[in-house]
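What follows is a single structure, and I will ask about it in a moment.
Complex shown without one protein chain; remaining protein chains in place.
Which chain is which? They are A and B, in the order written, and residues in each are numbered from 1.
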Amino acid sequence: MNQSIDLDAPALAAPARRSRAFALPLIVFALFALLPLAAVLGPQSFILALVTRIMILALAAMSLDLLIGYGAMISFGHAAFVGIGAYSVAILSSHGINDGFVQLGTALLVSFVFALVTGAISLRTKGVYFIMITLAFGQMLFFLATSLAAYGGDDGLSLSSRSLLFGSKILKNDTVLYYVCFGLLLGAYLLLRSVVASRFGRVLRGIRENPVRMEAIGFAPYRYQLTAYVIAGMIAAVSGCLLANQAEFVSPAYATWQRSGDLIFVIVLGGIGSLHGAIIGAAVFSLLAELLSHYTEHWALIFGPILILVVLFARGGIGGLLGSKP
Amino acid sequence: MTLTLAFVQILNGLQFGLILFLIAAGLTLVFGVMDFINLAHGVQYMVGAYLVAAFTAMTGSFVAGLALALPTALIFGLLLELLIFRHLYDRSHLDQVLATFGVIIFLNQAVKFIWGAAPLSVPIPDALSGAVEIADGMLYPVYRLVIIAVGLAVGLALYLIVNKTKLGMLVRAGASNAAMVSALGVNIRFLFTIVFGVGAMLAGFAGAMVAPILSVEPGMGDNVLILAFVVIVIGGIGSIRGAFIAALLIGLVDTLGRFMAPTLLKMLLDPAAASQIGRAIAPMLIYILMAAVLFFRPSGLFPSKS
Partner (left out) sequence: MSVAPLQLKNLCKSYGALRVTDDVSLEIAAGELHAIIGPNGAGKTTLIHQISGLAAPNSGSIIFHGEDVTRLPMNARARLGLVRSFQITSILPRFSALENVALAVQAQHGSSFSFFGNAAAEADLNDIAMGLLQRFGLGTRALVPAGQMSHGEKRQLEIAIALAAKPKLLLLDEPLAGTSHDESQRLINTLQELRRELPIVLIEHDMDAVFALADRVSVLVYGRIIASGPPQSVRDNPEVRAAYLGDEVV
């Protein structure tokens, strides 16, 4: 019988106590931390931009991993939150409000409300209904973005400048932006690690395993799932803020359901339910897209089948192949 | 806003709804009977449109194009089933979502590769072009009336098959409890194949029918797919009746909403603001409708499984 998450995937254990489990994420973060130094050798700004985007993608995907990997909530509308974050920055910027913290605060507030409202309704449904209703809500936001004629509509909106931090234009420097993204990614990773290991996280994971059993011992699944949904949405919004800054451009294309699908692909590619899998997946996904698009404009012809093959044959994703257990 | 204008919009809404129904019918049965989330259903619709465009160009006749496109669309659908979907029936919903998402990515690019990114146009067959007068001074395209008629006929046929034939009974039973039907000795694989094939053909047929009036382009199935999802979520998975009612509801709400929202808002706000907000809200109306229905009925209006 179908369940929404395949329970034959590698077992879910309590937070890692042994040092081996730290190795992979440690290596990943070390690589990211040191990259700008190494990039002095190559065409720096291109690689820097690429890896910055990888980290931004990883941040959004990691937040979705909380939902899919730990909460068994397959949200197909997560890109909407990235869009909310991006447009918060762009809209405020177009009105002359360039302070990074104000923009971030707005993004967090709007995503909080959107997540709360859509999550409250979506979580009344289960299984395929949940997938589809999140898909639909994501579309709703996408259409809203395209209809904002004052802010570019379908064509998108350019930012006049990146966000100001404490009044300074320091983010204009690509390396600074890189490390800001790195810091936020690392911070989000540590936060999510803690959440997953905490009492809250344990309840969430329990609900994923057997919601009826959890109810029978006194937990009301709804409120835990909704909380996770809101947390994930807000983190994805942060990713959107960073994306707006990196690209200096926002467009409704950030919030399509195809982007939501990409996020799920990224997590599965790297290994569901591991958090750092999202980072690995984001790297592989982006590098693959970059590489393939150099050969042909029809790279999707190869991408599609790769996705299908990964789903059919590579159950634990790349992280699983590297021996990482979630 | 005259009554005839509203009437035209109602007809448009009906036509849109019936097309949605054709797509949603197959989708809801596949979900209901096989518990299989097929995101690639939208590409069936797209493939139907492209096939009719190609065959019509080849033969010079829309009817011939349609006659060739339908069986080709069926074969194409069955091919996908054989190669990919069959391996997904026992997998988790997440795996199904991702794999069918991969199919969409591939096929959207494939049609771009074969036919280019520019929209294809399919001429309306001469016999069906032109318009009739449906009310004083208001002309309505014949072709759209044909779509409405055909849509209703197919709906009726489906209703009769599903509710009055033995095959239909098996399908309804399968939608309610597939394991039980299999345990009773029914060849469930064969049932699956039939259900899938019919669904694929209906979607392809819908795509073929709208080809003359919409632009045939890569990705045309994507938005329609989401709407089809909304239809079956509102209607209740596994229910043809639910899909029919929900599809008409959505077709009407969407069309009339887009038409009336700015007008209604003009009564409250100044014309410029009303127009802008109206245009922003209009596409969101169906999602608000869906949210409202699901709030009170989390399993849709006519769920086949209690």
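In the analysis below, a residue touches a chain if its C-beta (ideal position, glycine included) is under 8 Å from a C-beta of that chain, and two chains touch if they have at least 3 such contacts.
Everything numeric here is computed off the predicted structure, so don't read it as measured data.
S.K.: As a test of the contact rule: which chains in view would the missing one touch?
M.R.: A
S.K.: Just name the one of A:A33, A:A197, A:A253 or A:A314 that touches the chain not displayed here.
M.R.: For the chain that is not drawn, the touching residue is A:A197.
S.K.: Touch as defined at the start, partner being the missing chain; which of A:G127, A:G153 or A:G206 qualifies?
M.R.: Hidden-chain contact among the options goes to A:G206.
S.K.: Considering the complete complex, identify which of A:T227, A:S260 or A:S286 is in touch with the unshown chain.
M.R.: A:T227
S.K.: Need a quick check: the contact residues on chain A for the chain that isn't drawn.
M.R.: The list for chain A reads 7, 11-15, 194-195, 197-203, 205-206, 209-210, 212-221, 224, 227.
One rule holds in what follows: only the chains that are shown with their structure count from here on.
S.K.: Can you check how far apart chain A and chain B are, centre to centre, with Cα atoms defining each centre and the answer in Å?
M.R.: Spacing between the chain centres: roughly 31 Å.
S.K.: Using the touch definition up top, name the residues of chain A that touch chain B in the complex.
M.R.: Of all residues in chain A, those touching chain B are 1-6, 68, 74, 76, 118, 121-122, 124-129, 131-133, 135-137, 139-140, 143-144, 147-150, 257-258, 261, 264-265, 268, 272, 298-301, 303-308, 310-312.
S.K.: Under the definition above, what is the set of chain B residues touching chain A in their complex?
M.R.: Residue positions touching the partner: 31, 35, 37, 84, 87-88, 90-95, 97-99, 101-110, 112-113, 179, 222-223, 226, 229-230, 232-233, 237, 276, 279-280, 283-284, 287-288, 290-291, 294-295, 298-300.
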